[in-house]
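Structure, as structure tokens:
Only one protein chain is missing; all other protein chains are in place.
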Amino acid sequence: MTMIEAIRDAHDVMMGRDDNVVVFGEDVGYFGGVFRCTKGLQQKYGRARCFDAPINESGIVGTAIGMAAYGLRPCVEIQFADYMYPAYDQMVSEAARLRHRSAGDFTAPLTIRMPTGGGIFGAQTHSQSPEALFTHVCGLKTVVPSNPYDAKGLLISAIEDDDPVIFLEPKRLYNGPFDGHHDRPVVPWSAHPLSEVPEGHYTVPLGSASVRRTGSDVTVLAYGTMVYVAEAAVSEQGIDAEIIDLRTLLPLDTDTIAASVKKTRRCVIVHEATRTSGFGAELSAIVQEACFYHLEAPIERVTGWDTPYPHAQEWDYFPGPERVGRALKRVMEV
Amino acid sequence: MTMIEAIRDAHDVMMGRDDNVVVFGEDVGYFGGVFRCTKGLQQKYGRARCFDAPINESGIVGTAIGMAAYGLRPCVEIQFADYMYPAYDQMVSEAARLRHRSAGDFTAPLTIRMPTGGGIFGAQTHSQSPEALFTHVCGLKTVVPSNPYDAKGLLISAIEDDDPVIFLEPKRLYNGPFDGHHDRPVVPWSAHPLSEVPEGHYTVPLGSASVRRTGSDVTVLAYGTMVYVAEAAVSEQGIDAEIIDLRTLLPLDTDTIAASVKKTRRCVIVHEATRTSGFGAELSAIVQEACFYHLEAPIERVTGWDTPYPHAQEWDYFPGPERVGRALKRVMEV
Amino acid sequence: MPAHDPLNLHVPEPAFRPGSRPDFSGVTIPKAGTVRKPPVDAAPEDIRDLAYSIIRVLNRVGEAVGPWAGQLSDEELQAALKTMMKVRAYDVRMQMAQRQGKTSFYMQCTGEEAIACAFQMALEKGDMNFPTYRQQGLLIASGYPLVDMMCQIYSNSRDPMKGRQLPVMYSSKAHGFFSISGNLGTQYPQAVGWAMASAIKGDTRVAAGWIGDGSTAESDFHAALVFASTYKAPVVLNIVNNQWAISTFQGIARGGSGTFAARGHGFGIPSLRVDGNDYPAVYAVAKWAVERARRNLGPTLIEYVTYRAAAHSTSDDPSAYRPKEESEAWPLGDPIERLKNHLSVKKLWTEERHTQAMAEVEAEVMAAQKEAESFGTLHTGPKASARDMFVDVFKEMPPHLKRQRQEAGF
Partner (left out) sequence: MPAHDPLNLHVPEPAFRPGSRPDFSGVTIPKAGTVRKPPVDAAPEDIRDLAYSIIRVLNRVGEAVGPWAGQLSDEELQAALKTMMKVRAYDVRMQMAQRQGKTSFYMQCTGEEAIACAFQMALEKGDMNFPTYRQQGLLIASGYPLVDMMCQIYSNSRDPMKGRQLPVMYSSKAHGFFSISGNLGTQYPQAVGWAMASAIKGDTRVAAGWIGDGSTAESDFHAALVFASTYKAPVVLNIVNNQWAISTFQGIARGGSGTFAARGHGFGIPSLRVDGNDYPAVYAVAKWAVERARRNLGPTLIEYVTYRAAAHSTSDDPSAYRPKEESEAWPLGDPIERLKNHLSVKKLWTEERHTQAMAEVEAEVMAAQKEAESFGTLHTGPKASARDMFVDVFKEMPPHLKRQRQEAGF
């Protein structure tokens, strides 16, 4: 299964099990979404449970909050993460705070999906990775799957979760695991073991990271597309790195991270978002706090540059295997 | 002069010098703003240059961008930082990117002021410190003054700057330097040397920090209200700390920071915002990257908790001198 | 190219500022009873005139007249008056409590009592209001305990909001009162979403959104109208036009439109304008709109014309921006006086009865206050728990919050 199919399947499973699950967003109904992640759901579950929304992200999230307060479990799509900003107030000031401010009288069990990241020549308005803007907001959970198996299991967890979950889908992974070697042939999911997705209901719990490669020399913290970039860099450099796919950024699996860095004594953090105040900053701070006495080299961050995501210069911007490789080497040389 | 008077004075100086400076926002015109930072400007410069805006933060920033593109220098007020979210899209997707995306064809020289921080029993919607949501956005400058002298000089720099500047005013400092000892009598600005504000035009440059106390044992990085909290904590603990008032978070004065930490070999970061992905994370990452081999103790962050800013529990939430003091002691004990 | 005169910026100003004498004699107010009452399934395009008029029932001498009159029994009207009196007494006591330092903040609804009180009576159990901070009347009219409201104001050990929220930010699902947000306008699309949920589930509950004149300028107002219009959500969208948004007069939000109700026309939403200080008129219009929603006929927009007689909040002093006499000069009068007058005309009320009712509501409010204060006030007595600050951020406390709570030592 591709990641798109896995996401569609998660929707299908949940809509089938629970009448309260409703799905809407721009172009999500009849057409099934511009990335086709909701294809066929309207036909199967009817227009009242899967429908097109007006182009108003604040309205999409705002009405979803009202529905969630009613008792539904809305799962809405923001067409691209770059277009979540108009909805940011409803996410931050409302969804994230409702349970706390009403002391549990009202809650907002909704899932907000959005494609993130670059690598598709989408330029600055189809490439952003705004995860740090969510992790700074208490009351939101933030999830980034990196493969079909996790995508389905995590999305089911997100929909079942009683708190608002931001579900970020690395769009460059929709159709295959991408390691940053844009000049090589595209690899389809079918070639990857994590594209084996069980039928029906299963969950991948929120808040638990996955060790994608065990190793002893350096810990690489990554999520989404960067997991594959890290794998490529590690194998190209021939370094015995431990690669952790964070999967959930908040709540974060700090135990797994700290245990790994205490073992390897080195840490490289990789993400596609701009560097300053990116989620890598938090990871760096946490690793430093938890593993100060174990660290043998400075923690490195390999990230997108602090510029808008450019069009023609996409591959100069993207933190590919070469840049990650250089960081690994620097850290190992200490 | 109080901080409010200094801010009003900066507006006055700039409106007097430059016809292109216009000032608007909610309740900003006739009344002069709920904190009175624009009092008297409409009377002096007329309704076309200082006026009340409809309650639509996106419209305020959106129209200001249009005005800035025309050639004006709008300086707008968001009534509380907590209400900036509806304008976030215009700030992030538009103001911050306009110069880059048009390759300099259009620019957005505007200043967006907003009161931040707690300590006034304003609860979750009148107390937030969203600076990290701005520092993550390339193309925005972010400024936080801590005293009347800086406030005026920095605001003049911000208005004169050819890029969009976010100007965060710690509202608990408006009428006096507040060190977190809420149970002690309020100290007025008149008792503080930095309330001496020169008449007319002067600037404090953006991007330069100020060493508020030189010391050799530990570096405290702070801004806004936390500068006074740090001062109180340092003097109460009797520690020879170097206290740096960052003043501008982006561009950040990393040279001053790194030089200090290399000297003191210890670092405590203090801010009022929630911890996870707060600006302290970036500071921690930067200090760690720049000073890894000099550090003798883990960098500590003393911050607001990862909860909404509460009402009754305001002083349990606020990172006051006692918490900062404990962190300083911990760091010194290593 | 022809030469043109220079443009200039039009900045609307209120008719009166401090120092000038307010005079509303030029304002046309339709006579009570003169505005027609269409059937609830009237086509929006056939009733556009209702957005430019003012539906009124109580005339100058206190009679209830016209097609919107006669919907309330004598007992209901008497109870209504007492409810409004209770809201006002509650406001007076809480305002005073704030002045006495027992809490940090308070907001009165003086002069606007009829709107929330009458609207609440048009709802059924299970319906949901999405209020602003000036609809305490909804809670009181629904019988929510005054003690609980006061405990919220005091942020004390029995505060249902556990001390977390600014005073007046109540929440009560059981009483059909959605958790108030400090962020203006956000509740409007939420109300629409809640109503859509009722329709999706095939239930019969309806929602009511509330917003102030100033806040209609907020973008979420548009989001709400778009969704309500498209999905024909069973929602009543209320605009309380009390003429002021803190120091800003309603003309800044309204702009070139004659009325706020007219905003509904661009969405094909039936839009009515009603005298907000006229309890029977508010009730009748609310009933009409709620019935539309309940019968799956879709949303209704209602503008209530009223006046914010008090300061915006305890942090505000309106004498800096509007004439002190403006409230008195305001032509629609006081809702309590007007209903009292009506009841007197109907021989259902006397001065003695009024004095007695006043004593009763004041005694009730004072008793409640005494009880509430026994659970603490903001700065003295039992307190909301600090440990509790970490609860309800999520349903289950994640590890990092547990660590922080430990670090905090609570």
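By letter and in written order, the chains are A, B and C; residue numbering begins at 1 in each of them.
Here is the rule we use: a residue touches a chain if its C-beta (ideal position, glycine included) is under 8 Å from a C-beta of that chain, and two chains touch if they have at least 3 such contacts.
Note that the structure is predicted; figures quoted are calculated from it, not measured.
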May I ask you to name the displayed chains that the omitted chain touches in the full complex?
A, B, C
Cross-chain touch to the chain not pictured, restricted to B:11, B:39 or B:101, is B:101
Cross-chain touch to the chain not pictured, restricted to B:162, B:196 or B:296, is B:162
Which listed residue (C:4, C:21 or C:347) would be found touching the missing chain in the intact complex?
C:4
Could I get the residues of chain C that touch the absent chain, sorted low to high?
1, 4-12, 44-45, 124-125, 196, 198-200, 202-204, 217, 219-223, 226, 228-232, 234, 251-258, 262-269, 294-296, 298
Residue-wise, where is chain B in contact with the chain that is not depicted?
19, 22, 48-49, 53-54, 56, 58-59, 62-67, 69-72, 86, 89-90, 93-94, 97-107, 138-139, 141, 161-163, 207, 250-252, 254-255
Positions on chain A contacted by the hidden chain, ascending:
26-27, 29-31, 34, 47-48, 51-56, 58-59, 82-83, 85-86, 121-126, 275-276, 305-308, 310-313, 316-317
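Quick note on the criterion: only the chains that are shown with their structure count from here on.
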Measuring between mean CA coordinates, which chain is farthest from chain C?
A
Nearest chain to the global Cα centroid?
B
Distance from the mean Cα position of chain B to that of chain A, given in whole angstrom
31
Let me have the rounded angstrom distance from the C-alpha centre of chain B over to the C-alpha centre of chain C, please.
35
Distance between the CA centroids of chain A and chain C (whole Å) is 41
Out of chain B, which residues touch more than one other chain, so two or more?
58, 82, 85-86, 124-125, 276, 306-308
Please list all residues of chain C that touch 2 or more other chains.
164-165, 169, 181-183, 219-220, 393, 400
